[in-house]
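Before I ask anything, here is the structure I am working with.
Apart from one protein chain that is not included, each protein chain of the complex appears where it belongs.
Letters A and B mark the chains as written, and numbering starts fresh at 1 in each.
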Amino acid sequence: MGKEVHSESALDRVEKEHAEWLEEYRKAVKKVPERTNRFSTVSDLEIKPLYTPLDIQNKDFFEEVGFPGKYPYTRGVQSTMYRARHWTMRMFAGLGNADDTNQRFHYLINHGETGLSTAFDFPTLMGYDTSSPLARGECGKCGVAIDTVEDMGRLFANINLEEVTTSMTINPPASIMWAMYIANAERQGFSRKKLGGTIQNDCLKEFIAQKTLMLPPGPSLRLVTDTVEFGTREVPRWNTISISGYHIREAGATAVQELAFTIYDGITYVEEAIKRGLKVDDFACRLSFFWNSHIDFFEEIAKMRASRRLWARLMKERFGAKDPRSMLMRFHTQTAGCSLTAQEPYNNVIRTTMEGLAAVLGGTQSLHTNSLDEVYMIPSEQAALIALRTQQVIAEETGVTNVIDPLGGSYFVEALTDKMEEEALAYIRKLDELGGMVAAIERDYPQMEIADAAFHFQKQIESGEKTVIGVNKYLSDRPDLEFVLKIDDEIERNQIERTERFKENRDKAAFQKAMDELRRRCEGPPCWDNNVMPALIDAVRAGATEQECCDLYRDVFGTYTDPGSF
Amino acid sequence: MDIIQQIVSGDVRTIARVLRDIDDELPSSRSVLQRLHPHTGKAHVIGFTGSPGVGKSSLVDQIATAYRKESKTVGILAVDPTSPFTGGAILGDRIRMQRHFLDPGVFIRSLATRGQFGGLSKSTNDMVNVLDAAGKDVVLVETVGVGQDEVEIANSAHTTVLVMVPGMGDDIQAIKAGVMEIGNIFVVNKADREGSRKTVRELMNLVEIGARRRNDENWEPQIVETEAVKGRGIDKLCETIESHKAYLQAAGSEKWREASQKRIRLQLLGALRDEAFRAILARIEKSGDSIDEIVRRIVARESDPYTVVQQIVDGLR
Partner (left out) sequence: MANARKLRILVAKPGLDGHDRGARVVARAFRDAGFEVIYTGCHQTPEQIVSTAIQEDVDLIGLSILSGAHRYSFPRIMELLKENNAQDISVIGGGIFPLEDIPTLKAAGIKELFEPGAKLSDIIDWVGTNIIPRREAE
């Protein structure tokens, strides 16, 4: 944005020459027509043929773009970005039982992964032990089955928990899994003050998109706030919420919807913590975010750049944050599972590469790259290694990490960044009008917006307006995959037996005492003295299983069913 | 076993299939209904109406639970709209009633309006009769809840429950516009929300005004506050529903008979209209004419709709 192009006289010239070019363009497409009558992003945002200084002429460089590590952080949250350290390569992993997943963790670490990320199976995600009748056939299929603190111990066996950071994708039962993690780490001699990692713990996006539903919104938020409060006091290096757009996007949202609904979830968590009596600068630095990197390259980069600016401004202006760390949007990224195809699965490597690159150019702090076989099953070791190697190639071969925010200043990317922010702000205003996110969820507002977008996209694929190679264009017989993970159905029985033995061996009196205290705290008004976390840590130490804690939650707080409207 | 016996003995598969035949207007379903008639007239039919999102399904779910605690059997008919463009429908009221899916004492059926206005499908009354004959102690009917003209339910149910939520000014307006008269019981659901007391007060005023217009001066409409998702206020609502039933059945059950007569009159007129219409269409075809041909003549201005209708009706005499 050199002075000479932006001066008024120069802009006049750009305008004039732009008009001339447009005239040429129109003439040319009369001879050779455009490939389509409407160019748009994968989210159906219309795109012009060319962007020029005219598109960013009102832009204040210092206010809106600025420098990396400086407000409003459009260009990145650190001053050095990847010139000092690459992002954390954090592969989402979980399969079978705790031992199987521990083995996978070590395999990934041995191949250069730099952070852990735990995928739980569905009974664990929904707050059921493997023995529950609802869990039949699910054990270890989509992640690791964890019922007890003893399982947690085997999951992280021989891993230095003060050195590696661990992410756990768990939502309604997040407080319980975190309690098990802390209890296990302390038993192994690690200090809770030095534990680093993340629990996803984002209940709002469950109501909106992922539908891992357990408790009604009110009690769900209370438990999230308990963890924020506990983390602030006791586990200062832990990210207590990973405010997630990923699942919103996977459910079919547009990039703008992903951005807006997620940021609004963030607003809601901040408001709840402030209501609890916490000071914004005491906890905001422990909130982290989680974006989806979809197949539309520039749209994703623009979304990530806009997200940093939006959050920084909201924290400063809406919540009066003073500490710059409170304004930083630090985020994890995962490439888009829903962009992968079962047809010609090897092409998924290419999609993941592009999406991973977009995440890096968007300035992510950590990254999971999907494996090519995830359209059939959770990843095999071979496929997971290719996915990890994809990140390593981006980081260490391509040179894209040598310069910070290399697309900053691009007329197109800056204009698209502005567009993302502007449209997200319109949604944020709408959600304010609806009375906040909980009220909007109860009215099915975000759910319906997403369902409409998902249906619209599917229609675009069927009409050929949007292309998916191997699905609606260039079809061929797919080659069979050479590797597919198999999860033995037997592990279900073994897991049930192991948990039964564990329950038989626990001190019944100590267990009951701990559960009584947990119930007392749940039933009491939300405050530090009734914070569930200390009681949960005692309860899981005394042998409480995940489901026993969740059954207590369900009993005290009630359950929730998705409105499911169309 | 005879199909009638199967229905009366509560055979789920047969009941479900007959309901479908009725909905699809299969001629065979008429003979089933004829033979079922002697077995009907026992169930308490309770209608739930109100705008979308007020929580009708959750209330129905809770009321069903309450009746099940008293070991009464429950039939539920939940009506959702048919798309006027495609003729298809998504019927999702069941989502709220999942805990009853495996209870043999509860039969739930989702139905679509199939072009009918007024909040019910054309088949709803006949379906109520089947569930009644099948021995359900209560039949809960949930209307579509889209329009503000949903008064059909009042003719179909013994007891009509009108559901609303606090702070929806439009609802109160709708009530003023005439829906007021159909409610025997008013529920202010989601009563934990701001403005609940205000809504109740406004309703009380309207009940007083409305009472003067009602022909049933002996039942003063009751107002109940509930929080359906938490089960709060449900006992009170059940008591109120039961007290309305007691009122209808008091002193020789004159009111109960009146309500039943209203239902039967409606069904009779409906059946008569359908049957007469079918007969007339058959007659036209028999005469070698056709509706298409008549339309052509009218479009060509060789005739007009009024004359044609008059001629057809005169021909019946």
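Simple rule for what comes next: a contact is a pair of C-beta atoms (placed from the backbone, for glycine too) under 8 Å apart; a residue touches a chain by one contact, two chains touch by 3 or more.
Quick caveat: nothing in here was measured; it's all calculated off a predicted structure.
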| item | value |
| --- | --- |
| Neighbouring shown chains of the undisplayed chain, as defined at the top | A, B |
| Candidate in contact with the missing chain, chosen from A:Leu372, A:Ile487, A:Ala514 or A:Cys550 | A:Ile487 |
| Contact partner of the left-out chain, one of A:Thr341, A:Ser410, A:Asn494 or A:Asn530 | A:Thr341 |
| Touching residues on chain A - with respect to the absent chain | 122-123, 125-126, 128, 133-138, 141-142, 206, 210-213, 250-252, 338, 340-343, 375-378, 451, 454-455, 458-459, 461-462, 468, 470-472, 480-481, 484, 486-487, 489, 561-562, 564, 566 |
| Touching residues (missing chain, whole complex) on chain B | 3, 12-14, 16-21, 23-29, 32, 82-83, 86-92, 94-95, 98, 101-102, 107-110, 112, 114, 278, 281 |
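In the analysis below, only the chains that are shown with their structure count from here on.
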| item | value |
| --- | --- |
| Complex contact set, residues of chain B against chain A | 53, 90, 92, 95-96, 98, 229-230 |
| Sites on chain A touched by chain B in the complex | 216, 443-444, 558, 560-566 |
